[in-house]
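Take a look at the following structure, please.
== chain A ==
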Amino acid sequence: MKFYLKLGFILLAFCVVATAILAYVNSVTKPRIDELKRVAAQEAMAKLIPNAEFSDVVIHLPEGASTPDSLVYYIATAKADSTKILGYILSAEKHGYSSNVKTMAAIDTEFKLINIKVIEQAETPGLGANCSSDSFAERFKGLLPEKLLVDKDGGEVKAMTGATITTRAVTNSIRETIAIIRKDIESRANTLPEVEA
Partner candidate 1 sequence: MGFFGQLFVMAVSAIFIQNFVLAKFLGLCPYLGVSKKLDSAFGMGMAVIFVMTVASAFTFLIDKYLLVANGLEYLRTLAFILTIAALVQFVEMVIQKNAPALYKSLGVYLPLITTNCAVLGVAILNVTPLPDGSTYNFLWATLNGFLSGVGFTFVLLAMAGIRERLELVDMPKSMRGFASGLILAGTMALAFYGFMGLKI
Partner candidate 2 sequence: MRLKTFPGGVHPHDYKHYSASVPIEELPLPQKVIISLSQHIGSPSTPLVKVGDEVKAGQKIADASGFVSIPQHASISGKVSKIDIFPHPSGTPQLGIEISSDGSDNWVELADDPNYLELSPQEIRSRIAEAGICGMGGAGFPSVVKLSPPEDKPIDTVILNGVECEPYLTADYRLMLERASDVIAGLKILLKILNAPRGIIGIEANKPEAIALMQKLTADDSQISVAPLKLQYPQGAEKQLIYAITRRKVPAGGLPMAVGAVVENVGTAAAIYEAVRFRKPLVERITTVTGSIVQNPKNLKVRIGTPFYELVNFCGGITGDIGKIISGGPMMGVALPSLDAPVAKGCSGLVLLNTREARSIKERNCLRCARCVDVCPMNLMPSLIAQAVKGNNLDLAVQAGLDDCMKCGSCAYVCPAHIRIVQWIDTGKLRIAEQRASNK
């Protein structure tokens, strides 16, 4: 028994030492990792709408309508003039060919697409995976939500060769998300100046 206790103590000692080391490393790296994450999100948004500051808005969706019960989008205001709304940033997500495709999209106050950026995906390399490229984003620039359909579905988004499903996932996810936040933005349009005032 004593022998096993001794073994337990030795193992425990190793664990304690290891935990201590890890705690230290964590204390050093964690702030940096968090910072990196924040900066990355900021940078991504800044790339979509330059020279702007972002504030987040949470919409609570009616219960049972969809799995996440809330949705976040960002209002981009000009750095120089915080009352001037440049546009909105939203993130949309839908299952594509072999993975969930997560996209960030920027729309202007007319709900016209400024730019998009696919943030996360694991689609087929060489086909669907090309949705991360800038040339893919080009296909979306300047489109109104009504036209946001893959060409094969009757819209104006040109599908990537051999990757219609991925294109469709990105397109539809953005269109559907715009539809959700549109109401919120439209109701806000009247109230925002008052808030600022």
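Inclusion criterion for the candidates: all candidates are chains of the complex that A comes from, given by their letters.
The working rule: a contact is a pair of C-beta atoms (placed from the backbone, for glycine too) under 8 Å apart; a residue touches a chain by one contact, two chains touch by 3 or more; residues count from 1.
Keep in mind the model is a prediction, meaning the values are calculated, not measured.
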Fill in: From 1 or 2, the one in contact with chain A within this complex
1
Worksheet item: Given the complex with candidate 1, which residues does chain A contribute to the contact?
Response: 15, 18-19, 22-23, 25-26, 30, 67-68, 93, 95, 97-100, 102, 120, 124, 165
